[in-house]
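A single protein chain has been omitted from the complex, and every remaining protein chain is retained in its original position.
Chain nomenclature is as follows: A and B, assigned in order of appearance, with residue numbering initiated at 1 for each chain independently.
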Amino acid sequence: MPGLDIDGLGISIGNRNVVRTVDLRVKPGTCAGLVGQSGSGKSLTALASLGLLPGAARVIAGRVLLGGREIVTPDRDRTAEVRGSGIAMIFQSPRTALNPVLRVGHQVGRVLRRNGQHGDPRRRCIELLAAVGLFEPDKVARLYPHELSGGMCQRVVIAMGIASEPQILIADEPTTALDVTVQADILDLLDDVRSRTGMGMLLISHDLGVVAERCESISVMWQGTIVEAGTNATVIGSPRHPFTAELVRGLAHLPETGGLPAQSSSAGPADDPAPEAGG
Amino acid sequence: MRPLIEVRGLRKDYRRGGDVLHAVDGIDLAVMAGESVGVIGESGSGKSTLARLITRLERPTSGGVFFQDTDVTGLSDRALRWFRREVQPVFQDPLTALNPRWTVRRLIAEPLKIYGERGAERRVDEVLRDVGLTKELMTRRPRDLSGGERQRVAIARAIVLRPSVLVLDEPTASVDMSARRALLTLLKRLQSEHGLTCLYISHDIRTIEETCSRTIVMYRGRLAEEGPTTAVLDSPSHVYTQILMSSIPRIDNATAQQDRPRARPASGQQQPDPGCLFARRCPRALPECAADPPVVEVTPGHHAACVLAGRASRPQ
Partner (left out) sequence: MDLGLSPGPQDDAAVADATGRSARLRGELRRHPSLLVGGALATVAVIVAITGHIAPPDNPLALNPGHALAPPGPEHWFGTDQFGRDVFSRVLYGLGIDMVIGLIVATLAFAVGSMAGLISGYLGGWIDDIVMRVVDIVMSFPSFLLALTIAVVIGNTVRNVIIAVTVAYVPYILRLTRSSVLTARSADYVLGARAVGASRSRVMTLHVLPNAAGPSVVQATLMAGWAILDVSGLSFLGVGIQPPSPELGVQVAQGAPYITSGQWWISVFPGVAIILAVLAFNFLGDYADDKLRGQGS
């Protein structure tokens, strides 16, 4: 299984550089995490890897490689060839990713057909729905998205994502819209799929907790560039950038447990300097 | 001492097609003056409905809402004017909760105008400083502010009339993670400085942990567990609470993932079962769960509506 390499990527919208010199590596079979605020450019980085940048956005520097092969460069940043044949992406809101007027099984089937899958598509579709943990997959296949819960929808979306047997799966805030118990189940599912297929995964989230729990390597993005990167242990255990430190502090129980870094100045907006009251 | 705000046997039903949804299904809750109480629940738990019922933005189907021992359950909006000064909601998404065409100044000044308060300009300045915002934001509109700033405006608007109770529905949901701590710190300071009683409604356990001394856990309209926050979060007694707590992503939780108890997936079916509503999904359901669960006192002040509450064998 090949890995994903994002090498010095730069993206601009109009004349604003929104993403600068981003280096990111997803080794096969591992989960890499990308953490950052909304607007930090993490979604754009992911979209660029699939040639899915919106409207005025352009890759102006760097490149993206899949298994050593260049798939995105500043000259070729709208690569329709990449989609479905190596990288798959799942997004935050499962309901908007699904077509509301088509049955769920049909939608999975479409992905299978588009990828020229051999064998009986219907049987394969039901296999996939079962693989993502859906109870009574043959019944679920006949349902419409509005008849499913948020968690079930996201499972369907994941089924569609892995139907194309991708080498890399990019999950952009896959559980943000879901309840925390469902979140844990979905993340378990993604881990499970990863270990069974050997594919690499890039998990993007604004929640460091999600990433810290599941990813072997973590990169922190802030205002368009990577400010910290390393293994899970080093980034969480000894964060160097103030933004990372702030995120790590947000994860700790109160009172703060030992081993966490000392209070550093916040990098976020208007921080309240008053002392904490008893709560 | 009498509770400041209290609900008894609160029920709210919604009719959808031919079905009835029991959004809130028999809740009793008493909040003392100065307390901060957390309400934890996932989607479908009824916690947001509870918030709207307590602030009387909706009328309950049955049961009572009491403020300072006065029954405010059936009062009309006009009769509730005095109540509204005292009990203020803070909504989840300030982008939709604030009139998008109004400036910050107008938004914060509106309550003062409605109640005919004098010295509005001074009070608006005061309150803006109190929530940590600068005067130059006065002429901006909500969409030109960051999530954290917007929520501060919403809070300013809520406290401008000096209420005694704040009901906050997911106060940090629309705010970036890095700004959340600052917002919670602000809320705690406001609470102690102004002697506010606060009700925090959230699915984010870390928010509740940081701000509340007492916590209740709701599941499908009913109370699953109630007690001091540390007790409920660190020694959950209801099976649902246990699953909830072990699902939270934590840095120190990584190795425990394999062993954590899991709920069976929700089937999407709306019909309530007799007895414990969680039994259908519960990994440790027993035949006796088909009857209404007893309220077990695990320790004084800590109750759980689960037959297994307080029993010795619990998953790690």
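As a working rule, a contact is a pair of C-beta atoms (placed from the backbone, for glycine too) under 8 Å apart; a residue touches a chain by one contact, two chains touch by 3 or more.
Only a predicted model underlies this, so the values are computations on that prediction, with no experimental measurement involved.
Visitor: Could you run through the displayed chains and say which ones the absent chain touches?
Guide: B
Visitor: Touching the hidden chain in the complete assembly: which of B:Ser36, B:Thr55, B:Thr215 or B:Ser237 does that?
Guide: The one listed residue touching the chain not shown is B:Thr55.
Visitor: Out of B:Arg2, B:Arg59, B:Arg81 or B:Arg264, which residue would touch the omitted chain in the full complex?
Guide: Here the residue in touch with the unshown chain is B:Arg81.
Visitor: In the full complex, which bits of chain B touch the chain not displayed? Write them out.
Guide: Residues 52, 55, 57, 77-78, 81, 84-85, 88-89, 91, 93, 96-101, 110-111, 114-115, 144, 154, 157, 161 of chain B touch the chain absent from view.
Methods note: only the chains that are shown with their structure count from here on.
Visitor: Distance between chain A and chain B based on Cα centroids, please, to the nearest Å.
Guide: About 30 Å, centre to centre.
Visitor: Where on chain A does chain B make contact in their complex?
Guide: Spelled out, the residues of chain A in touch with chain B are 37-38, 133-135, 147-152, 179-185, 187-188, 206-210, 212-214, 236, 243, 246-254, 257, 266-272, 274, 276-279.
Visitor: Tell me, which parts of chain B touch chain A in their complex?
Guide: Checking each residue of chain B against chain A gives 36, 42-43, 132-133, 146, 148-149, 152, 176-182, 185-186, 188-189, 191-192, 203, 205-206, 209-213, 243-244, 246-254, 257, 260, 262-263, 265-268.
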